[in-house]
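One protein chain omitted, others in place.
Up next is chain A:
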Amino acid sequence: MPQEQERRSQQSQQSSQTDGQETARVESDFAEQASGLDALLDDIESTLETNAEEYVSSFVQKGGE
């Protein structure tokens, strides 16, 4: 158990460091990515079913839980 906790806390430390780095990287990357979303929209539009209306109307589920 002690080993396990140590491993877990090391992982967490790594991840909290990564969090900081990630935020910094993400902010700078995302400056360019604002226009990136526009570029992706073409791909996304082609991903969507050609007949969006049929896709939406056929997505019918029953309640759950």
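Quick notes on this one:
Following the convention adopted for this analysis, a contact is a pair of C-beta atoms (placed from the backbone, for glycine too) under 8 Å apart; a residue touches a chain by one contact, two chains touch by 3 or more; residues count from 1.
Note that contacts and distances are computed from a predicted model.
Its UniProt record calls the unshown chain "Ligase", which is the correct pick from "Lipid II isoglutaminyl synthase (glutamine-hydrolyzing) subunit MurT", "Inner-membrane translocator", "Ligase" or "ABC transporter permease".
Contact residues of chain A toward the unshown chain are 1, 3-4, 8-9, 12-13, 15-16, 19, 22-23, 26-27, 30-31, 33-34, 36-38, 40-41, 43-45, 47-49, 52-53, 55-56, 58-65.
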